[in-house]
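The structure under discussion appears below in the form of structure tokens.
Every protein chain except one is present and positioned as in the full complex.
So that you can tell them apart, the chains are marked A and B in the order they are listed, and the count of residues begins at 1 in each.
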Amino acid sequence: MEGPTSTGIPHRKLAMWTFIGSECMLFGTLIATYMIYRGRNLVGPYPDELLNIPFITVTTFVLLMSSLMMVLALSAVQRGDAKGTRIWLFMTPLFGLIFLGGQYYEFNHFVHEGLPLSKNLFSSTFFVLTGTHGAHVAGGVLWLGTLWLRAMGGKLDARHTETVEIAGLYWHFVDVVWIVLFTLIYLLV
Amino acid sequence: MATAEAMARDHGGADHAGGTYAGGLWSWITTVDHKRIAILYFVTGFLFFLIAGIEGQLLRVQLARPDNRFLDPDLYNQLFTMHGTTMVFFAGMPLIVAFFNFVVPLQIGARDVAFPRLNAFSYWIFLFGGLFMYASVPLRAMPDGGWFAYMPLTNIEYSPGLGMDFYVLALLASGVGTIAGGVNFFVTILNMRAPGMTFMRMPLFTWMALIVSILILLAFPPFTVGLVFMMFDRMFGTHFFDAAAGADPVLWQHLFWVFGHPEVYILILPALGIVSDVIPAFSRKSLFGYPVVVFSGVLIAFLGFGVWVHHMFSVGLGPVVNAVFSGATMLIAIPTGIKIFNWIATMWGGQIRFTTPMLFAIGLVAMFTIGGLSGVMHSSPPSDLQQTDTYFVVAHFHYVLFGGLIFGLFSGFYYWFPKATGRLLSERLGKAHFWLTFVAFNLTFFPMHFSGLLGQPRRTFTYASGLGLDLFNLLSTIGAFLFTVAFVPLLLNLWRAWRRGEAAGPNPWDAPTLEWTTASPPPHYNFAVVPKVDRRDPLWHPYVAPGLGWAGELEPGGASPRLQPDHPPAPVHMPDPSYWPLVMAFGMGLMTVGALGSLALVLCGLAVTLVGLFGWAFEPPERGGH
Partner (left out) sequence: MKRPAHLVVLLVVGLAAWQGCGGEYPQSALHPSSDFARRLDGLFNQIFWWAAGVFVIVEGILLYTVFRFRERPGGPRPQEIHGNVLMEVGWTLAPALILVAVAIPTIQTIFVVDRPTTDEDAVVVEVIGRQWWWEFRYPELGVVTANEAHLPLGRTVDLRLRTADVLHSFWIPRLGGKRDLVPGRENHLWFRPDSVGVFWGQCAEYCGTAHALMGLRVVVDEPAEFEAWVTRNRAPAAMPTDPQARAGQGVFMSNACVSCHAVRGTAAQGVFGPDLTHFGSRLTIGAGVMENNLANLVRWIDSTQHVKPGNLMPEVQLDDQQVAQLAAYLLALR
């Protein structure tokens, strides 16, 4: 039904870009809050006592690799490479899951070290900011997992390039946000 | 609703083969047609408007005389919170979205919006948000922190009970629908314009809808984040606004007004858009300075993001901050003034027909000017220090939001009613409605300028008798009751139109834009042939040209002939009805209810949401489609 659009960009792709624009404001506000409150913590534990930079560097690398997988998945769909599609569409959310596992471990560890959500200003801003990002990753994992299931059922081929491309846009955005968070939370600690 | 439904059934039925509406409740529940969603939005928004109006009248009864004991302070505080929150989020927003839904696709020559099912979802989640907030009424847990909900008063320590939880969760839920609507209309306007409909040929209302979509997309996320912070502070003991933990409660004010000021433009720009279409139509003259009017709208929206601190001049942020935001605020007066002068210049040299929509439009120009001028008075921080949080400000924003927004919406209502229903309204009753509303409005809100300057603060359930406020308050209360009288002709008019309204024909006003080329009410598919556009105000310049999908002759001063063929030359594929948006919205509604204290219900709601999402994703938009 869609036919040619006035801008030449398919509706769904334009919608995803629009949504990403709106999401920038969401994460922008969260990040701004984190930065404004940085160093204003009155009671411990403080971030430098807890943040495990080597560990998060590894999970960050995993998440970045998942973006690479995403590129490979899209390329496989475009080429009509069913096997490649299945492999890369499996790997992308799998790497996302590994990242989420790392986040789960980190949160758990913090709580055990005496930093529950309600502990102080750092715990409030840290958990809500990274947790919001984690929820976005989880949504992406669910989405990509569904695409993988469709690919396994043979219902995802070159005609669905646009679908995979849009999921990829979202996934790359979520990864880029993490790079910003990683820099601001962990590297600038 | 019965009226609208009956009309839709009467006129949308057999005479449009291929665009037939199925009747019945189920068809409304599963509808993805932008025109029907518009009616749902309008009826729901109007009901909330009436409820919030009654709340306002109760406040006025309490303030009719000093030391009155009609309402106790807690109830008064709850009612002003509900009045403000409802008017902004559950009356103003949905009424605007109703107009977006009905008018925008028709004005750009499209057959629906870009995402019809997302559109239905937006409506259902908005409805759940509104119903959820009003569930606090029977539970006797109405929010009482004001629509602005300043921390720390709204934190759990000072507002125990569920009241503010209702506020936070209702606005989070309906905010999801609003952002979805922003995406939808942004894509629709960018992507679905008829061939030849360049940006600078778009009708002004569509332009303002585009700008407002962008504002929604950029302004709602900070508010969402603020609401999430508030929810976490209340429910999970975090410290986002806790001064004792090193945080700054003023952060809430920043987050709220970074959203809240653009929100004012989200509400007012569509009304200015309506008037920019109505005034030319009834002056029989194209809009004067079209590009300037468009860009002044863009400028207002852009500047609107840089002025939020003018709501906070008394916080004590320092002279430099106040001076900068004061300057930015004053700048907004320039594009606003330009619009007013361009409207007057449009009428200048025209043939002005005093129809009801035109009266409301002229009323807007006159009243919005007053609201703008009092706005300049408190754009100056020193002057504002005596005005902020007083009735002077209440007067100001009612001149903007009633004199601007509501007058504009009524103008649009009378203008597009014949298009939506196929029936004409009575001009005599319409004019009675206008004049009564006009008098009631000024009688209610003008005296508030004086009560504010004489020292009456806002949000106070009573005032002492020795302050010289008695007369002004009594006048306001009388005015508030005149609004009830003003609604009588409106209701009579609707009833009359339903019983024996004359058929409207495609273009009863001799108006120039695309929506008037098709039947009234438009068939399901809107346009039998997608029109081609080669200029602004196409219906005022009709001529037959090769390749143009429609043609017609205008008789000077008379009604124009119908320009669309009766039947589409080829079958039109329209999206099928779907109940998945409702399922998903229902799931999110369950999650919202569960967030009041039941994790099981949240998980249950999440499951339903996912079922809805997957059902939606795997349902083809049209059977036998692709």
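Here is the rule we go by: contacts are C-beta pairs under 8 Å (C-beta built on N, C-alpha and C of every residue); 3 or more make two chains touch, one makes a residue touch a chain.
On a predicted model such as this, the values are computed, not experimentally measured, just so you know.
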Chains still shown that are in contact with the chain withheld from the display: B
From B:A64, B:L153, B:V298 or B:V611, residue that would touch the chain that is not displayed: B:L153
Of B:D389, B:D576 or B:E619, the one touching the omitted chain in the full complex: B:D389
Among B:D74, B:E502 or B:D566, the residue in touch with the chain that has been omitted: B:D74
Contacts of subunit B with the absent chain, listed as residue ranges: 72-74, 77, 145-146, 150, 152-153, 158-159, 243-244, 247-250, 283-286, 288-292, 314-316, 318-319, 322-323, 326-327, 330-331, 333-334, 337-338, 340-342, 344-345, 347-354, 362-363, 365-366, 369-370, 373-374, 376-377, 380-390, 438-439, 442, 446-447, 449-450, 453-464, 466-468, 471, 556-557
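The working rule: only the chains that are shown with their structure count from here on.
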Centre distance in Å when subunit A and subunit B are each reduced to the mean of their C-alpha atoms: 34
Contacting residues of subunit A [partner subunit B, same complex]: 1, 5-7, 9, 11, 14-15, 18-19, 21-23, 25-26, 28-30, 33, 36-37, 40-43, 117-118, 120-121, 123-125, 127-128, 132, 146
Subunit B to subunit A touching residues, read off their complex: 114-115, 179, 182-184, 186-187, 190-193, 197, 217-222, 224-226, 228-229, 232-233, 236-240, 242, 244-248, 251, 255, 258, 573-575, 614, 617, 621-622, 625
